[in-house]
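A single protein chain has been omitted; all remaining protein chains appear in their positions.
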Amino acid sequence: MNNENIIVQIRNLSKHFGKIQALKDITLDISRGQIIGLLGANGCGKSTLLRHIIGLYLADGGTCETFGTDAAKLSPVELGKIGYVHQEGELLGWMTVKQLIRYVSAYYKNWNHHLEEKYISDFNIPLTKRVASLSPGQRQQLAILLAIGFDPELLILDEPASALDPLARSRFLDLLLQLIQSGDRTIIISSHILSDVEKVIDHTLIMKQGEIIRDCSFDSLREEFLKFTITSLNGSLPKNLPFKNIIQCEQNDNKAVMIVQNETEDNLRNIAKNLNCEIEIKTLPLDDLYKIVVCG
Amino acid sequence: MSILIINLKQLYQRISLIVLWLCFIGFLVPIVTITLKGSAGVFGGVFVWYYLFGLFTASIPVEVITKPFTFCLPGHNNIPLKFLSCVCFSSACLFFIIFLFYPEENVAHKLATAMSIAMAGTMFYWLGAWVVFRFPNWQFTIAFMGLLGLSQKFNIPEIVKYIIVKEWLAVICSGIFVNILAYLHWSRKYIARKYCGKMWLGAFDAWNKQRLKVYTESRMVAKNKSWKISPAIESFFIKRITYAGPNFERYIWGSLYHAFAIMFSQQSQSSRGFLIGCILLLCLGYTGSFTINVIFVIPSLMMIQAYMPIHSPMLIAGGRKERFWASFATIVADTIFVLLVTSSFALLSILITPIMPAITISDRELQFTPLDTRFFFIPSLMIPLMITVRLLLHKMPVLMMFVNTIIFGAVWGAVIAFFETKRKAGFVPYVNPLSIMCLIIMAWLIFTLILRHICMKRNLV
Partner (left out) sequence: MLLEIDHHSGVPIYQQVIRQIRQQIMIGGLKEGDQLETVRDLAARLKVNPMTISKAYSLLEAEGLLERKRGIGLFAAKIKEENKEQIRDQMLESTMNKATVIAIQLGLTEEEAIEYLKKQYRQFNSANEGDKNE
């Protein structure tokens, strides 16, 4: 693999907090331009993993390299290429919004003032208000602006939209879609709003109890599980249908709805033809895929 | 089980409260035994105790009534009244019985004295309760207890004893009056609505970082003006940060901006602080002896909360190395600042000494004493030590406060010991500039090493 293109390289990373094992032996490569959806239940280690990538946490075992350097030793130049929206939403409450934006932008030479202005007017950011007086949603909007304002090469979004209202969320989604158009920007999004995430990502990482249980492209995850409906054309369906790798099945006399894993569409169609059935095949939305992968 | 009983159960259900009550009993026993000997020495102690007892007792119903869901619970409006009265009545009965042993010949007078003490006690109890229900951050009033040190100077225990024992009728009457007032105050109809969902500090919230953060933020919104940063200060720092480039310097300026922007912007607040300092200087100056030198110690205590860009999830705090240098530089700047402030107070006290007149209070002549300049180094020794403790124990705030109190005690004890031994022996063998220099260097070395360890080898969030 081309090393130039790998932005984050994690090898056998593990992390304990007291007796709790937060991360277990994680190995992962993130290459430039990937838009990654990091999914998993609360407390499964998503934030912990992200904090390792930017060096806020130190690994107990294994290594984590970001931009080719040990994440714990990231220099200001490299940190200047990372945008991070963190879950806590901790900002500097004693400044006004305007002061905070000025303060943060002072750190970045390539601060995009045009983007800043557009963002402020799009999201109705109240500039003169004190940050402490903002609602959780407004804080998140501000945090997002501060993270994207300098066109970061690596953008890490840890639950960025959890407190946004529907309108702000759809604007945020549009913004993300704009951001991903420049092909060399890498984005990692951890979110529970899967219907939003699936419009943006091209790669999925699914975590469960500190381990990565899926690391694959979104399309291959989609093709791995197929949902289909077969309808018998003459009379009833046989009790035992000749499909393999069935995950879910609901059946009545002349109709069956099934989810199968690792089956090709052609194969399914052939079987249906032999049964003299009509078949309609669909891929699953991310919500359902996530449920199947996590719950087994 | 009635609502009241469930609420009263809190008194012993929380372990921290049990520890607190044990402390209270620990203080009460000596106070009572000394008082029962008929000496005036700590006569007021009972009332100070009662006031503090009122504070912490009232913090329990206030915690309950400010929770938003309480509003919807039926019959909770008058729970603070019932709760407070219950505790008040039982404790007053207890005191009445205890002080029946007060050394008085006449039985009637004995009864009157015990009644008088119990009634006066309830007055202080209700004062404490009122403070809690009035001020969201009622804990600051505990700081005023420090002023009690002055009471001995001005013969206050004698006066208190005289009032309680001789003017018992007036005391009992005003006690009844205060109790009626308290009843009227807490039986208002809208109490539950007034406190519903309000930000109030509970008994132990001074050590709860999360609660304190929420509280500070709510203050920032309420007192918008006192958080204004002057544009000149802002642009000064922003320019430094912008032109510094991506190196240590930038992060040091950023951290200094954090630490000093508001203090330098708020001239009215700073001058108010200076005024309070001056008043403190005057009061302490007349207490005589070495007490005034506490001025060297107090600002160092306040620096426990000094800003350091270590545990920040914001990436503008920099990488680990930058966080180390910025924190180190900020603490150095803080120390220099404190040194400047304390030294200027010391200088001020020396300058005004010749013109300060002697004051005579109840036949004692009080002379103004200036600060002892030989102690000017105290901040530079205390600040690194206290910050080190904070760094090590930042996840255990109670323990941190405890250890820092020990450090404070040790330094202050050393100051007292210095004066006492000097008075007695005429010289102190080990205290000389060289040993002090060594101590200071040691303190900074330890601080630097631990700060470096935490910045480089620990989790930053």
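Chains: A and B, in written order; residue numbering restarts at 1 for each.
To be clear about the criterion, a contact is a pair of C-beta atoms (placed from the backbone, for glycine too) under 8 Å apart; a residue touches a chain by one contact, two chains touch by 3 or more.
The structure presented is a predicted model; accordingly, all values stated were derived computationally and were not measured.
Contacts of the undisplayed chain with visible chains (whole complex): A.
Check A:39, A:72, A:154 or A:200 against the missing chain and you find that the one touching it is A:200. Residue in contact with the omitted chain (choice from A:60, A:88, A:174 or A:250): A:174.
Residue-level contact of chain A with the missing chain is found at 35, 174, 177-178, 180-183, 198-202, 219, 222-223, 227, 231, 233-234, 278, 282-285.
We adopt the following convention: only the chains that are shown with their structure count from here on.
Between the CA-based centres of chain A and chain B the separation comes to 47 Å, rounded to the whole angstrom. Residue ranges on chain A touching chain B, taken from their complex, read 51, 54-58, 72-80, 82-84, 86, 88, 90-95, 99, 102-104, 106-107, 130, 132-133.
Those residues of chain B that touch chain A in the complex are listed here as 216-218, 220-221, 224, 227, 229, 234, 238, 241-242, 246-247, 250-251, 254, 257-258, 262, 312-316, 318-322, 456-461.
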